[in-house]
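Once you've had a glance at the structure underneath, I'll fire off some questions.
One chain of protein is taken out of this complex; the other chains stay put.
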Amino acid sequence: MSLAVQHLWLIPALPLVAAAIGAVVPRRARAVAAGAAIAAIASSFVLSCLALSGALANPAAHLAFNFDWFCVGEGALRLGWLLDPLTAFMCVMVSFVSTLIFIFSLGYMREDENFKQFFCFLSLFAAAMLGIIVSNSLLLLFISWELVGLASYLLIGFWFTKPSAAAAAKKAFITTRIGDLGFFLGILWLNNAAGSLLFYDGGHGVLEAATLGTLSAQVTLGGLAVSTAIGLLVFCGAIGKSGQFPLHVWLPDAMEGPTPVSALIHAATMVAAGVFLIARVYPLMAADQALAHAPFHALTAVAFIGAITALLGALIAVAQNDIKRVLAFSTVSQLGYMMIALGVGSWVAAIFHLLTHAFFKALLFLGAGSVIHASHHEQDMRRLGGLSGPMRITFATFAIGMMALSGVPFVFSGYWSKEAILHAAYEWNVSALPLIMALAAVVLTAFYMTRLVAEVFLGKPRSAAAQHAHESPGVMTVPLILLAACSILIGFLGTPAWPWLESALTGTPVEAHSLLEGASLIVLSVLLVCTGIGAGWALYARRPRETAEAIDPVEAAFPRAFAFAAARMKFDELYAATVGRLNTAFASLAAWMDRRVWGGVIDLVARFGEMAGRFNKETDDEGLNTGFNAASEELRTVGKFYSRAQTGEAHGYLRILALGFVVLAILAIMGGGR
Amino acid sequence: MTTALLLLICLVTLGSAATAMLLRNLIHSVLLLIGSWIGVAIFYLSCGAEFVAFAQLLVYVGAVSMVVLFAVLLTRRSRTDVTVSADTVSRAWSAVMAGGAVLAVLLYGALMTTLPAASAHGPAAPVKQLGAELMGIHAASLLVIGMILTVATLGSVVIASEEPSGKKEDAP
Amino acid sequence: MISSPLQLCLVFSSLLFCIGLAGALSRSNSILVLLGIELMLNAANLNFIAFWRFGPAPSPATGVIFVTFSVAVAAAEAAVGLALVIAVYRRQRNIRLQEAVRLKG
Partner (left out) sequence: MMPSTPQDSLLERAPQLLRDLVTSHLPEPWRWFANSLIAMIVILAVFGLLFAALTLVERKVLGRVQNRPGPNRTGPFGLLQPIADGIKMLSKEDIVPRDADHILHFLAPVILLASTVMAFAVIPYGRHLVPVDLDAAVLYFFAVGATTELAVFMAGWSSHNKYSLLAAMRALAQLISYELPLLLSWVPVVMISGTLSTTGIVAAQSAWKWGWVPTWNVFTPWGFAGFAVFMVAALAESNRSPFDLPEAESELIAGHLTEYSGCKYVFFFMAEYFGMTALSGMAVTLFLGGWHAPLPSLEFIPSYAWFGAKLITLLVGFIWIRATFPRLRIDQLTRFAWKFLVPLALINLGTTAFWSLSFGWTGPLQLVRWAVAIVLVVVPFIVMGRRLSSGVAPRTYSYAT
């Protein structure tokens, strides 16, 4: 058992080694790089399963293995890894989805000349994500966190010759960095306040009762508890990574990378990191819940940010025409759901949704990748259509994913996890607003997913590319089928009738609820889902689009609103006008300061120096130099005289050596006797 | 009898060495020097240093002599490589003087010091003990020597095979 | 005058040393100069053996080991030295040592 904890580091280390192998092998060694990557991630998956079995044997415990990284002064910087059900479930999910995505990439990236680098970066990405999951220290987590950022930069900008890809990579990197700044400040503050960054350390970790008590007892500016402030700062990091409301702008642009990367980012790794982070530090976030006098709870902010994101993402998704963009905004929206769950106090529901979402979103992205691959990189759904005929497997699996995402009741996993979130929000007594916004998003989700499927797969092919589409090879469809199966089955782990996942995650047995307990909510959400699907069916499937240029029925009804949503609610423009302009203004101010104020001062100093120098030169020329010249001349003459001794003749040297020996020997004899 | 034998070996060795240094024929000089090396080896043998004697034979007579002979043949222009230049005589005089001075000092040291009159003591060290010491307390030195030999071999190959820039060797 | 084998050895090695020195000083052929130096090394080795065998402080193998190392170094020196001679020959078409004075001051 403890052995499993000690060797937990192998789970991220294996893909890291694969990345190193991929980095050093020559470019043409494609099979080596890909084989190493897949073998490593598959091994990680096996290890994760072992870790899961270990964790489930004792679900309430947080098994940690800590060690000193290095010592600074008296204290040591400690790192470690942690095994608890949360870690184990996440590891299994991430490594499993990653394995399937890696295999899918074999087919998808086959023609790419940088195939080898791709697998190197993928392995690095997976390694960093697994590092986040297993770390028992906020510092180690942050290191892996930044590695995820780096790997995402490399992967989003993988086709860096495309300007839009390069820009998207930059955008993703910089936007997440804004959130990371807050995160890092939070880490520093936490280290200062708690004296440790370990999560669990036998009673001294920051997530354990003693530390949490001191943290929530201290009050800082604005009457906030220290734990609240730190929690909010940490949440900044999650906002950036998980694409929450003000910083969600990078996520849709990240579609510029290859589709397997999008699947990896959206399903298993990058965006999940933020949700995982909040779930991991949930005790810290929730530490202020008991404080009656607190003006503001950290989790409240999480819930509201999540609600705004959920609704916003769904609204924008309705008006997008790019398959991957629709899916991207759906991810934004679903991440909002998870944040709602965290905010309203049910981190189990959040993780449940995270797991189910990982499977069906990976399925959807890989399905989209299959479509894109088949139709020669045509991503505009107006120019596709009618693919259900030639691409039966892709269609079937994509439809399963769509229904899971929409929350079609009772069969699909998305329903159960979303239901759990809605239920938790329903029971939240602070505000009803998140629940209302979430319910609104349910309708919209069902609507835009129906629209997506209808536009892509039904009707007639609307371009040459779509006409000549063909089913993808087995290396791509087999992962799809596996993921589709998982998308259905995974939901049954957490039904109210058999809440196995919840008891496994929390370590306390949870009694089964009757389905009738929240019957009104269930009925309501089922109705809403049916409304969304029905509306989508009516608008897009009954009367399929005839040509690629035809106007969207929604756009026809609400042209202004549709255009606003299609322009992604002008967030990029807003940021350009505010943050960007502020930045420009500040930069020009700095430039002016440099040029005028500091420049003037430097000018003055320089002029003074010049005067001093001129004075110095005059003195030198007239007085000192004459003396120095004479001395140097003398030195040169002496040197020339002595250099004559170096004749270059070996005989001479040997002779001098012999004579020197004789002289020394005579001296020794004369002074001899000793 | 032992002393007489030693004396004879000494005389042969010194004689061949001195003749080697006086001869004009380079090959003869080298062969005589090899003779004096053999003499030194026999001297070692008579001193009871078997191992060193055989090592001396193997290294000097087997290896160094071959290198020297190859070098002589590679750098030889005519059969008798002698051009008596003006400074030969003066250099010879200075050499004899320097050598004589050193010899005087050395002999003074060797003869005027009261040395223990002991003759050879005990049996010489067996080769096995030698090996044990080489691999034991002197292992580090052995490694260093191995290193030096390797580097010297590589270095001499590089030096000897280097073509002067610009000037190409005439094809043979 | 010569009272012990040790003294005989010392005189022998001194003579050998001085022959080597005189040869190295008088000959202009670099190979012979090198050989003279080898002779001097041999003379030094002789002293080691002499003191090891007849000297006052007997130690089982030190002298022999010292000479072994010395012979090895001498072999290395010969190899490098003769390679240098060949390099000199390539440059100036003869091996007269007094003409190899490019490094003079």
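We call the chains A, B and C, going by the order they appear; numbering starts again at 1 in every chain.
Here is the rule we use: a residue touches a chain if its C-beta (ideal position, glycine included) is under 8 Å from a C-beta of that chain, and two chains touch if they have at least 3 such contacts.
These numbers come from a predicted model, not from an experiment.
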Where the missing chain makes contact, among the chains that are shown: B
Sole contact to the chain not displayed, among B:Leu6, B:Met21, B:Ile34 or B:Ile159: B:Ile34
Contact with the hidden chain (one of B:Ser65, B:Ser94 or B:Ser156): B:Ser65
Contacts of chain B with the absent chain, listed as residue ranges: 27, 31, 34, 50-51, 54-55, 57-58, 61-63, 65-66, 69-70, 73, 126-128
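Operating definition for what follows: only the chains that are shown with their structure count from here on.
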Whole-Å separation of chain centres (CA-atom averages), chain B against chain C: 5
Computed distance of Cα centres, chain B from chain A, in Å: 74
Junction residues of chain A - those touching two or more other chains: 651, 655, 658
Contacts with 2+ other chains: residues of chain B: 91, 94-95, 98-99, 102, 106, 109
Complex interface listing, chain A residues touching chain C: 642-651, 654-655, 658
Residues of chain B defined as touching chain C within the complex: 2-3, 6-7, 10, 13-14, 17-18, 20-21, 26, 29-30, 33, 36-37, 40, 43-44, 47-49, 51-52, 55-56, 59-60, 63-64, 67-68, 70-72, 74-75, 77, 81, 85, 87-88, 91-92, 94-96, 98-100, 102-103, 106-107, 109-111, 115-122, 124-125, 129-130, 133-134, 138, 141, 145, 148-149, 152-153, 155-157, 159-160, 162-164, 169
Residues on chain C engaged by chain A in the complex (per definition of touch): 21, 24-25, 33, 97-98, 100-105
